[in-house]
Every structure is written in structure tokens, then in C-alpha cells.
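Only a single protein chain was left out; the remaining protein chains are all shown in position.
Which chain is which? They are A, B and C, in the order written, and residues in each are numbered from 1.
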Amino acid sequence: MTDSSPRLRVAMIGAGFMGAAHSQGWRVAPRFFELQAHPEMALLVGRDHGRTEAAAQKWGWGEVSTDWREAILRDDIDIVDIVTPGDSHAEIAIAALDAGKHVLCEKPLANTAEEARAMAAAAERAAARGIYAMVGFTYRRVPAATLARDLVAQGRLGEIRQVRASYLQDWLMDEDGPLSWRLQKNRAGSGALGDIGAHAVDLAQYITGSSLSSVSGTMETIIAERPVLAESSGLSGTAGRERGTVTVDDLALFTGRFGATDTTSGFLGSFEATRFSTGRKNALRIEVSGSKGALGFDLERLNELQFFDATAPGQTQGFSTILVTEPGHPYVDAWWPAGHMLGYEHGFSHQARDFIQAVAAGTQPTPSFADGLQVQQVLDAVERSAAANSVWTAVAN
Amino acid sequence: MTDSSPRLRVAMIGAGFMGAAHSQGWRVAPRFFELQAHPEMALLVGRDHGRTEAAAQKWGWGEVSTDWREAILRDDIDIVDIVTPGDSHAEIAIAALDAGKHVLCEKPLANTAEEARAMAAAAERAAARGIYAMVGFTYRRVPAATLARDLVAQGRLGEIRQVRASYLQDWLMDEDGPLSWRLQKNRAGSGALGDIGAHAVDLAQYITGSSLSSVSGTMETIIAERPVLAESSGLSGTAGRERGTVTVDDLALFTGRFGATDTTSGFLGSFEATRFSTGRKNALRIEVSGSKGALGFDLERLNELQFFDATAPGQTQGFSTILVTEPGHPYVDAWWPAGHMLGYEHGFSHQARDFIQAVAAGTQPTPSFADGLQVQQVLDAVERSAAANSVWTAVAN
Amino acid sequence: MTDSSPRLRVAMIGAGFMGAAHSQGWRVAPRFFELQAHPEMALLVGRDHGRTEAAAQKWGWGEVSTDWREAILRDDIDIVDIVTPGDSHAEIAIAALDAGKHVLCEKPLANTAEEARAMAAAAERAAARGIYAMVGFTYRRVPAATLARDLVAQGRLGEIRQVRASYLQDWLMDEDGPLSWRLQKNRAGSGALGDIGAHAVDLAQYITGSSLSSVSGTMETIIAERPVLAESSGLSGTAGRERGTVTVDDLALFTGRFGATDTTSGFLGSFEATRFSTGRKNALRIEVSGSKGALGFDLERLNELQFFDATAPGQTQGFSTILVTEPGHPYVDAWWPAGHMLGYEHGFSHQARDFIQAVAAGTQPTPSFADGLQVQQVLDAVERSAAANSVWTAVAN
Partner (left out) sequence: MTDSSPRLRVAMIGAGFMGAAHSQGWRVAPRFFELQAHPEMALLVGRDHGRTEAAAQKWGWGEVSTDWREAILRDDIDIVDIVTPGDSHAEIAIAALDAGKHVLCEKPLANTAEEARAMAAAAERAAARGIYAMVGFTYRRVPAATLARDLVAQGRLGEIRQVRASYLQDWLMDEDGPLSWRLQKNRAGSGALGDIGAHAVDLAQYITGSSLSSVSGTMETIIAERPVLAESSGLSGTAGRERGTVTVDDLALFTGRFGATDTTSGFLGSFEATRFSTGRKNALRIEVSGSKGALGFDLERLNELQFFDATAPGQTQGFSTILVTEPGHPYVDAWWPAGHMLGYEHGFSHQARDFIQAVAAGTQPTPSFADGLQVQQVLDAVERSAAANSVWTAVAN
């Protein structure tokens, strides 16, 4: 960046946990990467004026608003970054794209496949006019995950034989934990499946370069009743004596068939998304087995990639722990010398970088809304299979 | 053992790889454990006289025969140990039990549920006369696995929430590997499912103390055609140019529901049995998540047990790597001081010990033939589910 | 921070790799932590105007200068942050302190014990006037390292029995790597010992709460001659044909005795600092063994702490892998939910936070210059011991 770099002014809609992460991305990316344009943190939109004001000051946004439409209407906004809950994504994103704003939208793309389809259509219309949309599956941009994709693309694994993907958390273990909105289907859409299973699906498809075409799934609500929140003040609300029904899944298990592509003839993958894997805090894990090698990734050790090279001399074959912190590894040379660890939020800087660079260059960033829709349709097929005694169910397209 | 210990004379039917393992069990158990009776390696039965003679000499069996009926007819044989392929288990075991011989039979109990049922019935008849039968799921007797069961039984995990079990191997990765008898359904019964999935099912049920009541499964033959063996000389036969069809599964994925018991209200488990998990040689893995803790086991690190204590102070919670080599751990005090590793074959010494002690005491050893039948019925339900588009299918009982 | 928070205006002297890290600390700390004062990135000082200008723009500093004295003379500078090579630390730091500026100085405090003593004296004088100095051993502020110190302080390890500390890198493995200034004693002071051994010493003393009183050491230059740089343009210079002599250590091995304190009666520690540990990139490792427990830390897995509780029930004792990402862990609640990893540079935000808070509160931040001096004197004693055939040598005080 130089003084003469173009500016891209960002309005972020939403001021919760993901807002902090996205803010860090916009803030830090231009300090480490050479960008074609400089993002300016122009406008923060939230529902409550006081809280939004405080967040803007803490995170460093220039102005605040309580109406997302302001971001759409203003001429001096180039990018709309959506980090609200999923039920509002479609309305905001479509309006923004139609108004000529580039859009970065948190995952999941939407709560329903219908909304997602409308969003993908809006994105396609906008792209024809040079306006781009992207969905925020940031885990693709953890260097070890990107390296995994690269190794598959380079053919280091040969033909893929099978995939194992899981996203393990345990934050619902306490059965007296309150019945928050995340446990109510009408607000959250789904439970573990949509919240974290979506990441497992996206990452498995991204790394293998292959899409799921059909699934057989099972969903389970492990703790069926929980204390109703005395006051509905978010995650930290206090629980009362009354108990209500949990209407989303705590655990989703499914098997998927990855479709035929130019390089593979189709293979099976197993998937698990759970909030009851005691002791696992954020374990998004993928293992891919191929005819020439295998790789394994675990988000709880995000600077490492496991790699097995089946073409190496037999005497010394074994899973290698690659410390993905070398200058030649994806994204790494912008940061620190070899052996210096990156963390969770670096993915948001990488996302900001890739989005800015694509927009500045006039090219489609990935994952696109169409990619986000496809993940949504996989989840939708899992829900339909689970509702139909787990019969194999085609993914819509 | 003292000079005056009673003797239990063993005839082993079968002289292949498992014969070497069982021989080591009979040979070594009395050298480390104090047994109520001393096993004598009396008679080895094999098909080829010369090869059986050589095996007997190498392994230390007193006599040889080429007819398993000799073992049944002789009065001086107390125990019949069956390590032949699964299709002959039923005939031999039933004859032996009916003739008043105690029987140790390798897993799987039989190739079909029908045969397994007949065997379990014979075992029940025999038990009424003080003659006992046991099936050889030796992995229960790896100290770390036994400790896992003990921790669940002690309530250290609280209520079980979910289970993940897999058995990962990669020895079929080479697609030009020959079409051995293990890849032919008429001889092997099934592929990965029966060979290694059976272990995963038994171990998961053993550790949790709960049985699978229904399943939804998928089975896949990854490499459908392989070179026909030029000469049918076992695993090491040379492959010709002709290719034949693989008729068993390379990969089985299934979800199972563990039934309600006194201590649990039912929970889901995911299962995988594969011969295509590149780089994994013998990875029988179980992870059990409960309301108070979790545990993990991997046969490739068989001296270790992972344990997460959710009741420990939050600041220092984490998965502990227990080195299961302390005197207080199951079976360990008979062996070496703390920190001295055990290996694969120790399970066979433990099995010999437990079988001898039960027989000498006149009590039923476990796992019984009824336990073996139950595992067979789980596998049978998986096959039926896989054939019916993965619908949930009840396990027969 | 609110609009009415006081501002503390920072001038940073030095614009190399550590400048990027410190900049990130000043930039990010106020975005996550509630600070008593807000750091402003006011002035960046470098030798070359153009390069300093570019760095200031990239990192976000308000003004630039090529003369560090400007930072001292200006009234609108509150804090001087020194990230130049060690041979200039003393002059700048003493001048800044005497001029009433708070000082944060990168480690090592100085290249010689004499300079370090002068700096500590200046810091003591300044502190009497409410002006504070701190030395940048940031690894203390990796949450897992801080937790390690806390566990020792809480008595969870009982009496300390022994310590093992090492800092392993491999970036000098290539024997044709050039003879950079870091390999010349007159410029770098020492090699592995001062560069990375200093961190091992500080961290071991910090975690145990005990100081080294005497040492016995050995230092080795593994590759004695290297190609002379054709042009002296820093680390990335090209190497010529001529070879020159490496005058610093590649490897330092020493044993130290930690002195008696109120809580311990003295114990031994072993230390290793090396640039030739093939495959190790940045492995600062500490293992502390105590009468009630043990702990282990490795900077290459900086989100984890190993903890062994010898007071737990024997059956389940083992080293636990604590994921130090829980809200209750040091510094963590300012960042992300449980299970979200932190990275290398978070230590610089923690350092900025702690420095700002101490300065705003008018209290002495740690580690002080006196602490930095003490580490320098340990290194000095190691060098003297190594020069005297490894005899035990007292640490000056």
C-alpha cells in the first residue's frame, strides 16, 4: 500500500463476536500484506446505538448507524460485510449487491436453501456488473488447510480413496445450560449441523476439490429439555426453573458420496458435527486418504499438517508433522520467520486480503455465494435424509 | 503353578498366523501369571502334515494331526483352541463342546448368523455341564482397553453421550494387489466389516457396557477388480494378468444406536472399518464421551489411554496420556516394572490366563459365544441396512 | 478505553522484524483489552529515511525520523520503545529514561553486563521519579507460560526438583549460509546463547520463581568458517567465495543451580541453546519437575501446556494436554471463545497491555531492567565458565 493506493470503504453490519474477528481482519491485513487497495473501516451498523458506539470505538470504526439500509444507500461505501445472524443475511446481501456494493457474508450463507438460492442469484447478477460476493468460510485460509488443498491439487495424494471429517466441541455438555436462541430451530435454523458441520463440509470439499452429491444422515438431540432463560439477554442469560424443548440437533452424523470429477471417480466420506464431544473445544478435523498419500488436519493444532507420503522409501514412511510456518507455505511469508505460530484470527486477515485483491482486480473471490449455496444444499439433504430414516438422499443442484 | 497344579491339555486346530499368536499365549501365560491349572500344548492340528509338523516343532506342540476330529475323540484333550478360517468354526466348535471339551474360538465366531446361533446354543448346552466356550476378542485384554472399561464402570465418565469407533488399515491400497480369498465373499464372509469392524463393535460395546440395538450402514468396494492369483497359494500368491471381481467390502461406515441400560438412556456411535486409510496400519480407535469425562484409545499406541476428567479444576483440564504400565493397571503387575511397554501378543497371554482361570474355577469366561453371536448380529444388520439404502435396521436378538 | 482515556504517545526506535511485532502489539492491544490509557503510534525512528517512511506507512505510525534523539527531546512522546540491535540499547534507553520517557526495550537488555548494569541503574533512578522501564521477554506472556508460572506459584508442583530448558532452532544448518553480522561477536555479542538462550533462562526463572546462582557451561561453534558476504546488506546478502571465521557460538550447553528461596532449597537445571537442531524451528521448551507434579511447555505448540498431577488417583495419572484457550486462562478472555488458537504476536499485545497498565497505574512493570540485567549476568557467567574448562562459576549480582 502507498498513499496513492485506492481506498475501499467498508461498512460492517453486526457487532457481535464475529464482528470482532472481521474487524481484526480489516485492521491487520493491510499492515502485513501488500494490497491493491486499502480497506477503510468506515461504518459499523448495530441494533443498539450505545453498544454499537462502544464497539466502534473499541474496534476502530469511523462512524456508526443503527440501520443497515444506510450502508446500502450511501455512495461512499464500497463493501458491505455482513456478520449478523443467518436469518437476516439474504435481505441485506441482496439489497447490497443490487445497490452495487461488494459483499462479504459470514457463513452459513442463509438459514434456508431458498434464501441461499436467491442470494446466489443476486450474486450472479452482480458479478455481471463487476460487483462481487463471497461467503466467509475462513478455515480454508488457515495456511495448513490451504497447503492441504495444494498437496491434493499437486497430485501428492494420488486418487482420493476416502475422507473423514468432524467438528467436535463440548460446550453443551452441561445439561443445565440454558435454552438459548441457538437451540431453537426457528431462530438458528439448525444446531451442530449448520453451525459447525457446515465448516466440515466446506473444508472437505475445498481440500479434495470434489463435491458431495448424496448423503445419508442421522441427527440427535442429546439433551431434549433445558432451562428457559429468565431474561432473553443472549448467550449469558440466566436460566430459570421452567424447562423448554431443544428443537435443534446436538449431534449430526452423516456419510456422503463425493461425485465424480476429472481427477477422481467418486469416494465416500464420513462426517460428524457435535457439541457433546467431551474435552474437545474446537476440533475441526479432516483426514484424506489417497492412493499415493494421506493428510490430516486439526484446527486445535492449526499450525500443523499431517502428511503421509506413500511414495517415500518404505523404511522411513510415516505421518510427518509439517509445521506450516515456513516462508514457502501459503500466506506465511507476510507474517513472521519460520517457526512462529499463527492463530485463529489470521484467517480473517487472509480473508480480507483475498477479498480486497479480487475486488481490486475485478475477479470473482472464492468461496462464492454459489459455493455457499452448495454447502447449504448438502446440509439440507442431510436433514431430509435424517427425517427419512437415513436413506441416501441426493444433494439438490 | 506348582508341580501339583492340575494340567489342562490343549489341542489347537489351525496353524496359520493366529496359531503363532495363540501358541505364544499358552506358552507364556503360565510363566508370568499364577494359574489354577497349567496349560499343556499337547496337539497341533493342520491340513498339511509336513507344514504342521514344522509348525509344531517351532511353536513347541507335543504332537500333530491332520484331522481335527482326533482332538475331539481323544480323552486326554481338555481344551480345543480353534484358529481356522471362519467357515469351519461352527462344525469344530459344536463337535468339541458336545464331546465335553472347553473351547476357545477365534473371532469372528462364524461367517453367518445362523452358524453363530448354533454355536451359541451348543455353548449354552455345554455350560450346563460345566464345559465352557469363549470367543477370542483379545483386544479387550489390552490393559488400556480394560482400564477404559473399568473407568466407565466406575462412573468416571458419567452418562455416556456418544461414541466414535474405527479400525483403520491400509494393506489393500495397492490396486494391483491380488484377489486373495479374503476378498471373496463365499470364503471370507465379508471384508473390512467382519474382519476388523467386528473388533470395533466388540470393543465399543465392552468399554461402554452397552449393546447396539440398531444400525444404519454403508459398504463400499473401492477397488472392484484385482488380478486373479496365478496359483492359489495363500496371501503371498503371485498375481496373473486376468482380473476378477472383489466381492467383499473395502470400507464399511455405519452409525449405531446403543440401547438403553440401567446406567445409560441410549446414545449414538459412529463406526468405520477400512483397509484404505493410507498410512494407518492397525489403528483400532475408540473415543467415548460422557457427562463427566471422556476417554480415547488407539491400538497403534496400545500402552496409552487418553482420559479427560471434566470434574477436575477447569484451569488444568485436558486429555491425559495415561501410560498403562503401572502395577495397579489391569494385568500389568504380572509383567514388568512401571514404564515397560507391552505388545500385541500380551493380549493372548491375558486371554489364556482368563480362560484357564475360568475353566479351572468352573465359571463362564467372557466374551461368551452368546457375546460373539451378538456381534455377528450387529454385522448382519449393517449388511442388511447397506443393502436397503442405509435405512435404520434393528439388530436381531 | 473511552474518548476520555488518557493517551500515551509512543516513539519506536528501530524498523526491522521486531518493529513489525511491536507495532502489532501497540495496534491491537487497545482493540481487545480495556486499557487505562490508549497508546498512540506517534513516531517511528529508523536509519534510512525512505525505508522508515515506507515502514511507518505500512505499520501505521504517524511520523518518522532518522534521529532517535528527536524522540527523546520531544515533549509529546511518553514512551520510547527500543527494537534496535543490542549494541545501541544502553545509550538510547539511558537517555530516554533520564529525559523522563517510559522505556520498553527488546531483549537482550544489552550486549555486555557493564551496559546492562548502567541501564538498570538508570531505570532505578527513573522509577524513583515515576518513570518506568521494562525489558521485552515476551514469551512470559504466552498464556500457557503464564499459566505454568501460576501453577508453580499455587503450589501445584510442590517443591521443584529439577528443570530442563532448551531453545532449539536449525536455521544455521546450511554450512554455506553467509557470515552475517549475527555470527560476528563484535556486533552480536554472542550467538545462540544470547539470542535464544536468554529466553530459556528468563522463562525458566520466571516459571520457577527462582534465580540461577551458578553455572557450568560449554559453547561450540559447529561450522567455524562461512562465506563472507559480497555486500553487507543484512541477512539476505549474497555470499562470495571468500570464507571468514564465525566468532560466536552455534550451540551452548550449560547446567545451572537455582538458588535457595523461601519455597525451594535449590535445584539443578539443564539448558541448551542451539541453531543446529535439525527440524526444530522455534522450539523453546521447558519441563519442570516437582514433588507434587510436573509441567512442560513447547513454543512450537504455544497454545498447550503439559501438566502432570502426582496427587491425582494413581490409576489415571498422566501428562495432560491443557488447551490454554479457556476464558479462565491468563489473557485469554480478551480474545476468542474456548478452543480458538492464539499465535506468536499475541505476546506483543499482552506486553503492550501490561506495560500500559503499569505505567498508567504508576507501578513497576515486569520484567524490569534489573531482571534483564540478572539474565545478562547468567549469560556472562556461562561464557566465563565455558572459557574456564566448564568449571562452576558464580553468577554476579
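We adopt the following convention: contacts are C-beta pairs under 8 Å (C-beta built on N, C-alpha and C of every residue); 3 or more make two chains touch, one makes a residue touch a chain.
As the structure is a prediction and not an experimental result, all values here were calculated from the model.
Every visible chain touched by the undisplayed chain in the complete complex is listed here: A, B, C. Of the candidate positions B:L342, B:V359 or B:L373, contact with the unshown chain belongs to B:L342. For the chain missing from the display, the contacting residue among C:S65, C:S180, C:S216 or C:S368 is C:S216, taking the whole complex into account. Which of B:S180, B:T255, B:S270 or B:T325 touches the hidden chain is settled by the complete complex: it is B:T325. Considering C:P39, C:G293, C:P330 or C:G343, the position touching the chain not shown turns out to be C:G293 (whole complex). Across the interface with the omitted chain, chain C contributes residues 157, 161-162, 164, 166, 170, 173, 175, 216, 218, 220, 222, 251, 253, 255, 267-268, 270, 272, 274, 276-280, 287, 289-291, 293-294, 308, 310, 317-319, 389-392. Listed here are the chain B residues that touch the chain not shown: 1-3, 17, 20-21, 23-24, 27-28, 30-32, 57-60, 169, 171, 280-283, 299-303, 323, 325-326, 336-346.
Where chain A meets the chain that is not shown, the touching residues are 147, 150-151, 156, 305, 307, 309, 314-323, 326, 328-329.
FYI, only the chains that are shown with their structure count from here on.
Taking each chain's centre as the mean of its CA atoms, B is the chain most distant from chain C.
On superposing C-alpha atoms, the copy chain B sits rotated by 180° relative to chain C, to the nearest 5. Centre-to-centre separation of chain A and chain B, using mean CA positions: 42 Å. With centres set at the average Cα position, the gap from chain B to chain C is 54 Å. One finds 36 Å separating the Cα centroids of chain A and chain C.
Residue positions of chain A touching 2 or more other chains: there are none.
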